[in-house]
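Yeah, one chain of the complex is gone here, protein chain that is, but the others are all in their spots.
Here the chain labels run A and B in written order, and each chain numbers its own residues starting at 1.
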């Protein structure tokens, strides 16, 4: 038999333990990579490598144009488009000229190198080493005809939308990029 | 009067019931559709129809260019832009030629058909049948002059940003596409 006070102390203790358990649960990040240009590929990898370093459970889901990032023939040749992006210092009419996509791409890659930023290929390796999970999107593969063999070996699995939603439902942070 | 052990069993039981109740709450998905191109319109509908099939409470919020998806005159004519997207296999200078937007659009629609993927129009109907809620954005309508009569009949309501935030605040997954 317990006194009023003892009971409360037990209640509080159990409650505190429960709360602590909840707050100690590993945080979880899920980033959808839906675009295939360098500027859109970098943020997911900045986020994923940082989150994994902080001991978060980290997932990257590649879909639509984002599949280019994990497709062998395209991964090392992601480009930066000089048109349709007024943030770049060149007018659309010049961005249109043959070779300008290559030049804009070279420019950003050179800036990344100068500032000692790892390349996308290096970030893919680092992310994998840190335990980040790479998921490819089933419907995109059906639509584009890309097969498992076309994907870089870092890809963990190929999952559909239902499995994606299951991954997302208890993520602490989910971003669609 | 209860013994120490009995109390604990009661406590555990109540706690378990609470936790179960929480985990049985219907999951909720909210997708913001902000873009008006086919490739950006498909992911929200893949997500929404799948979530609704899994018995999730599912909401689509159409804003900015995404309003085209639910605007009568535009919904069936969403396009895919061949410029500013280096993931497509044609250089910007060719994407510029008159008719190329139409050709890129035809290409993706044909691929969708070949792979037995439902068209966007069919996905809109399916989503509606599955109980997905369609919300149009008040500020966008004020900005563009689009009225309720211009919208497809599947739209449930026209809501502002405050109502959107109320929808989002307890969603399990919120994505801005």
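Here, contacts are C-beta pairs under 8 Å (C-beta built on N, C-alpha and C of every residue); 3 or more make two chains touch, one makes a residue touch a chain.
This one's a predicted model, so the numbers in the text were calculated from it and none came from an experiment.
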Positions on chain B contacted by the hidden chain, ascending: 1-2, 7, 10-11, 14, 18, 32, 34-37, 63-65, 68, 74, 78-85, 95-98, 100-101, 105, 139, 142-144, 160-162, 164-165, 168-171, 174, 176
Touching residues (missing chain, whole complex) on chain A: 1-4, 7-8, 11, 15, 27, 29, 39, 42-43, 46-47, 50-51, 53-54, 56, 81, 83-87, 91-93, 96, 111-112, 115, 117, 172-177
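We take it that only the chains that are shown with their structure count from here on.
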Between chain A and chain B, centroid-to-centroid distance (C-alpha), Å: 20
